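Every protein chain except one is present and positioned as in the full complex.
Chain lettering (A, B and C) follows the sequence in which the chains are written, and residue indices restart at 1 in each chain.
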Amino acid sequence: MSADLALYALGLGDDALIAAQRLGELYASSPEMEEDVALANIALDQLGAARLLLGYAAELTGAGDEDTLAFLRGPAEFRNHVLVELPNGDFAVTVAKLLFLAAWQRPLYARLAASGDERLAGIAATAGLETAYHLDHATQWTVRLGDGTPESHRRMQDAIDRLWPYTRELFVADPVARRLPGIAADPDRAEWTGTVEAALAEATLRVPGEAGVPAGLDGRAGRHTEHLTELLDEMQRLHRAHPGARW
Amino acid sequence: MSADLALYALGLGDDALIAAQRLGELYASSPEMEEDVALANIALDQLGAARLLLGYAAELTGAGDEDTLAFLRGPAEFRNHVLVELPNGDFAVTVAKLLFLAAWQRPLYARLAASGDERLAGIAATAGLETAYHLDHATQWTVRLGDGTPESHRRMQDAIDRLWPYTRELFVADPVARRLPGIAADPDRAEWTGTVEAALAEATLRVPGEAGVPAGLDGRAGRHTEHLTELLDEMQRLHRAHPGARW
Amino acid sequence: MDGIDELTREERFDALVAAEEKVEPADWMPEAYRKGLIRQIAQHAHSEIIGMQPEGSWITRAPSLKRKAILLAKVQDEAGHGLYLYAAAETLGVTRDELVDHLVQGRQKYSSIFNYPTLTWADIGAIGWLVDGAAIVNQVPLCRCSYGPYARAMVRICKEESFHQRQGYELLHTLAHGTPAQHAMAQDALDRWWYPSLAMFGPPDTDSVHSARSIQWKIKRFSNDELRQRFVDMCVPQAEVLGLRIPDDNLRWNPDRGAHDFTPPDYDELKRVITGDGPCNAERMAHRRAAHDDGAWVREAAAAYASKRAA
Partner (left out) sequence: MDGIDELTREERFDALVAAEEKVEPADWMPEAYRKGLIRQIAQHAHSEIIGMQPEGSWITRAPSLKRKAILLAKVQDEAGHGLYLYAAAETLGVTRDELVDHLVQGRQKYSSIFNYPTLTWADIGAIGWLVDGAAIVNQVPLCRCSYGPYARAMVRICKEESFHQRQGYELLHTLAHGTPAQHAMAQDALDRWWYPSLAMFGPPDTDSVHSARSIQWKIKRFSNDELRQRFVDMCVPQAEVLGLRIPDDNLRWNPDRGAHDFTPPDYDELKRVITGDGPCNAERMAHRRAAHDDGAWVREAAAAYASKRAA
């Protein structure tokens, strides 16, 4: 069971780590300086949760630490959902990714705060509070852009449409979670849909039609896009260039 | 002397290698499909010259081979001029970089074809023929963009202005070349200026005023911009991740 | 017009095709023949152009200068193939611009295989061996296709592609006989590219829409399933030499058929990838569109300059 729990923590942690890494690309590039601060804040929250989750996974397997897991696994060993590895695109894409992710993380962390595994429950309780802010922030921007100018409406709708197929994967049953009753939690698709659809409605945006996960992709099983390879190339290079070094 | 000759060959080879690497980023992104073919062609020529020059440098020092030199040196050991490491920018920047480089390489290779070092003379003779095509291609685009639409004129002028300070470095005396009389050759600044100014005049573009090399940079002495670090990170990562492997 | 009625033209056309002679651009041809060829050649041209992307992204990361040069040259060849094929399609009365618009608007397809990601360097080898290999099996019969310009383009393309295939195979061979990490990388690439490569031959014969008439008109020579079988039989001994395992537990020699039995690819996945739902469809189109859009000012400048010179 501790192997499954490690894998489960790793999946949640990888979602947070890769989301943080993408946000980390955006330093000093936001449309407003306040937004540079806000996005860095969200990146720090995600990175903080990732460190706790990866650290816990390493303890459970009894091998390595957060850095071993972050820097020495290959793309096929990463368990994050494909959504978070997709490139940032324009600001509307960044906002849409954050909306979809936070609408998924918030209720999931809320459930996990009551997990039978105390350590996981503790991590989820802290991270859950932060994701409420992320969701609020993403919702506000979605509304502002959707109901702003014709151009911002078009861009926001494009971003929603483009990312929509990748959200389906957030609700594909994870066999690892299945093997952890009372510890893992299922994401509630109805709640996610309710949150997202309410934001889109307020933003005067259209809800895209039903879409399947793009064929061949399955993040939790390590089947990723080439974007993850490139992201990890950049993230891991320095660490790997100095085997065994302390930083 | 053979140490100096190795350094001299390395400088020329690094110019060609880094130019090829930048062009290699542009696959399938040109404004016309014919241009995809043309840019790949130029990249292949530069890469071909780089392999001969790096291979010769490795032989002269008696250590390693073209790949050791390309993949296992750090940024401070690269001797290319800063001009070639600058990012591609828009198509006008790509054209301007190529114009400035080819206008420098063509007459220099022509002189080196008469070098007292037979091996270097042979490499220069072959590479020189190819750079005549590069110069012709870059000149044609400079003229077409400069004398095209108001937008293309503006972009081409911007590109020329932006890169101009970096061309000064092409004519800074290289102490290594000084120590190789009869073998190395001095680039002829008057000839370069004549070629470039004629192209700009036909393109209805303004020749920028005199500018110094940006302070602190000296490519031949290994003092580069951070762009070279990032370029090498990408280029060398896979090779370095598998020490000693054959490819 | 020239006193010969449609029926006679059709008969002459059929006779020409039956005699294995070439139909040339100036010849009369049935409208369905013309349209079908345009569709097929355009799809083939688009595949070359889109196919530059999954490999092209490894040019900057190739692990040796020799491999970098080989890959650059291959991607350049693909651009060249695209150009020949658009030119062949243009002999049928469409322009390249129209076809590229169809591609960019998603109205014409390209090979499903280019919607799969290239995750490691070994993928460059697997693409050369399997994807170019499958393309050659598909295309060699097209060198005898009834439409002259297409047949001639295919002769040149097949020659270059068999060169690419050998290079890909050799790359994979080097990895498979390299360090354990390199071997694992090669096996992983084969695991991921095997079924998508089988799917390149299209739906099974029972479901294939265009096949029958294409065969009658000598555009196609063999059915999808025949070509797929030929490809499997070709790959099995090559995989043995590589020391890699084809990821199919049901793969075995069937002495009765004189061929290998094998697990067919997932045709539902194929259908989804073709209709736009593959792992990289959106990326590939976005890259193509961005190149097209970003280059608009350059094409306008070139046109403006040309018209000034002409004036």
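Criterion: contacts are C-beta pairs under 8 Å (C-beta built on N, C-alpha and C of every residue); 3 or more make two chains touch, one makes a residue touch a chain.
This is a predicted model, so every value here is computed, not measured.
K.L.:
Give the labels of the shown chains that the missing chain contacts, considering the complete complex.
P.N.:
Result for the missing chain's touching partners among shown chains: A, B.
K.L.:
Given that one chain is not shown, which residue among A:D4, A:D67 or A:D188 touches it?
P.N.:
Of all options in A:D4, A:D67 or A:D188, contact with the hidden chain holds for A:D67.
K.L.:
Out of A:L10, A:A43 or A:A110, which touches the unshown chain?
P.N.:
Once the missing chain is taken into account, the touching residue is A:A43.
K.L.:
If the hidden chain were put back, which of B:H81, B:H134 or B:H224 would touch it?
P.N.:
B:H224
K.L.:
Considering the whole complex rather than only what is displayed, give the residues of chain B touching the chain that is not shown.
P.N.:
Given the touch definition above, chain B has residues 75-76, 162, 165, 211-212, 214-217, 224-230, 233 touching the missing chain.
K.L.:
Kindly note down the residues of chain A that lie in touch with the hidden chain.
P.N.:
Counting over the whole complex, chain A touches the hidden chain at residues 17, 20-21, 24-25, 27-34, 36-37, 40-41, 43-44, 47-48, 50-51, 54, 66-67, 70-71, 90-91, 143-145, 147-149, 151-152, 155, 234-235, 237-239, 242, 244-247.
The working rule: only the chains that are shown with their structure count from here on.
K.L.:
Using mean CA coordinates as chain centres, what's the chain A-chain B distance in Å?
P.N.:
The separation of the two C-alpha centroids amounts to 42 Å.
K.L.:
Distance between chain B and chain C based on Cα centroids, please, to the nearest Å.
P.N.:
Roughly 35 Å separates the two chain centres.
K.L.:
Hunt down the residues of chain C that sit against at least two other chains at once, touch-wise.
P.N.:
57, 61
K.L.:
Identify all positions of chain B at which a residue touches two or more other chains, and write them in rising order.
P.N.:
234, 237
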